[in-house]
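The complex is shown incomplete by one protein chain, all other protein chains being positioned as in the whole.
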Amino acid sequence: MSLPLSRPMVRSRNASPRRVPWTLIVFLLLLPMPWIGSRYDTFLATQIIIDALFAVSLNLLLGTTGLVSFGHVAYFGVGAYVCGILMKTYGVSFVIAFPAAGLAAALFSLVFGYFCVRLTKIYFAMLTLAFSQIVWAICFKWDAVTGGDQGIADVPFPDMHWMAAIPGLDGLTENGRFYILTLTLAAICTAAMAQITRSPFGRMLTAIRDNRERAAFIGLNVRAYELTVFVVAGGFAGFAGALYGIYTRGVFPDYVFWTQSAQVMIMTILGGMNFFWGPPVGALVLDWLNQEITNYTQYWPFVLGSILLVLLFALPGGVVGGFNRAWVAVQRRRSRLVARDA
Amino acid sequence: MLEITHLRKSFAGFVAVNDVSLTVESQQIAAVIGPNGAGKSTFFNLITGHLRADTGRVVLDGRDVTGLPPYRICGLGMGRSFQLTNIFPRLTVLQNVQAALMAHRGHGRDFWSHSETLFRDDAEALLASIGLGAVAGETAGTLAYGNQKQLELGIALASDPKVLLLDEPTAGMSAGETHDTIALLRRIALERGLTLLFTEHDMAVVFGIAQKIAVLYQGRKLAEGPPDEVRANPEVRRVYLGEHA
Partner (left out) sequence: MTISLIAAQFLSGLTTAMFLFLIASGLSLVFGVMRVLNFAHGSFYMIGAYMAWQVVTWLQPTGGAFWIAALAAGVSVAILGGIVERLLLRHLYGVEELYQLLFTYALVLILGDVAKYTWGTDQLSVHRPPVLDGSLQWLGTTIPFYNLFIILLGPAIAIIGGLVLSKSSAGRVLRAAAYDREMVGALGANVGMLYTGMFVVSSFLAGLAGALITPIESVVPGMDVQIIVDAFIVVVIGGLGSFWGTFWGAMIYGQTLSFGILAFPQFSVFAVFALMAVVLIVRPWGLMGRPIR
């Protein structure tokens, strides 16, 4: 029974000297969906992309910096509500509402994060949870602004008429256009987060994850770094939330309940938190499974729990982790064979 | 270079470090020794800012660093290697040193460069100079104990310190490894003009390399001086011969 989490990981975060533009590749691969897939497929794909964005933002904390946050959905929710309220209640254009959502989320994570990073481990996790539930309580109770437990329905689509000007896009439905818009925005955010992860700043974060004490003694103000990544992650979660509110055409307090934080965390770990592309894979697997299984039974939580158990006991590196291990094993075997023949 | 005056620290009534003063000249090699429980680790932790002293001052190269957090003291030129190996286990050996270089050279908040290539050459050179060139690509956590200690030293050196504090640098090493480590330390200190302050249990090491020795016993400084003086000090002999069989 191998539970290698305390073992050092394989060379996975190290990019080869030849940098492959994965984000661009994934973007191009996903682009044709509205044309080749059904309406249902496009719809599901939109959700997966949004969840992937959300999960990647969480992994900035979890996998990169080692910060276990149980309250990440708070910033997702802030983004969703700010964007939804601006667009629905005040008729603000998406062009302004979207960045505002990210900014608001970043602001909340700055204030909350300031207190959270002064704690570690379980206390950190519990405080993130407490703050997240405070956000939920506000959304649930503040009828005047957030619509209370009814939430805000009929959040409009952004104005996407300008897309008709782009060749090939004029034939798409609104859902199709929104998919393209979501994909583009998510790709930009993901590329940004990828750059952050592979930058020296990202290296500082992994150092902090590996050994907080040592990180201080190479000259890092650990708390400042943790707060910075907390804000960055919160901001991107806010972008994901904004897109989600439009996608579901409404924002509701359920979106901000703590079980949603658990959901995105499961996604992240299912895909593999030691790999940048782990969380998106996890989002894909989980959302797809969710759709399929809820067609047959109402007991999706049971299935999810079971998947989680299998993950924890048999495949702790997640899906991508499992593939990576297999790949490394194959490579090792090949080099052994080569050495033998030499 | 390093002036420590009247340092004192107590924990809930128990006085761990009691009015200890020590001066280490620039480029000197000094050692702090004492039986277990004498307060050596606490003393080091006070100097590097991991603990806050009740009273006393620590002055590094003319700059008062008392009460500053560890990351600031590091930035001002104090390096430290820890007793229990303190490296970044999931990064490669090369990445360990690169990270230290990046942090020291102000690239911690660099969002644009690529962490794989930045300062790679300098890191490789540093590793080569301390004998870890061959294992640069290995994951640090998988290294043998001796190599990890070398890496520990490498990380400390990457911060280009003026003073290097070494907490039991040869602990757990064989005679051969000890010899190599001490030779390495001596060479590095000479090459870089470092001031060394270390604590050790291996008396051969201490008397072999230290130019000044301070003896701690039950939190107080018992004696201080060049090796011969300390060796001949009757109180020191009593404390040690009483402890060692």
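Think of it as A and B in the order they're written, each chain with its own count starting at 1.
Keep this in mind: a contact is a pair of C-beta atoms (placed from the backbone, for glycine too) under 8 Å apart; a residue touches a chain by one contact, two chains touch by 3 or more.
Everything numeric in this text was worked out from a predicted model, so none of it was measured.
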Among the chains in view, which touch the chain not shown? A
So which of A:25, A:122 or A:188 would be touching the chain we can't see? A:122
Thinking of the whole complex, not just what is shown, which of A:54, A:76, A:140 or A:225 touches the missing chain? A:140
Selected residue (touches chain absent from view) among A:91, A:168 or A:301: A:301
Could you list which residues of chain A touch the chain missing from the display? 1, 3, 5-6, 62, 68, 115, 118-119, 121-123, 125-127, 129-131, 133-134, 137-138, 140-141, 258-259, 262, 265-266, 269, 299, 301-302, 304-306, 308-309, 312-313, 316
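Basically, only the chains that are shown with their structure count from here on.
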Could you put a whole-Å number on the gap between the CA centroids of chain A and chain B? 41
Residues of chain B touching chain A in the complex: 48, 69-71, 74-75, 79-80, 82, 86-92, 95, 98-100, 102-104, 107-118, 137, 139-142, 155, 158-159
Enumerate the contact residues on chain A facing chain B in the complex. 7-11, 14-15, 17, 19, 195-196, 198-204, 206-207, 209-211, 213-222, 225, 228
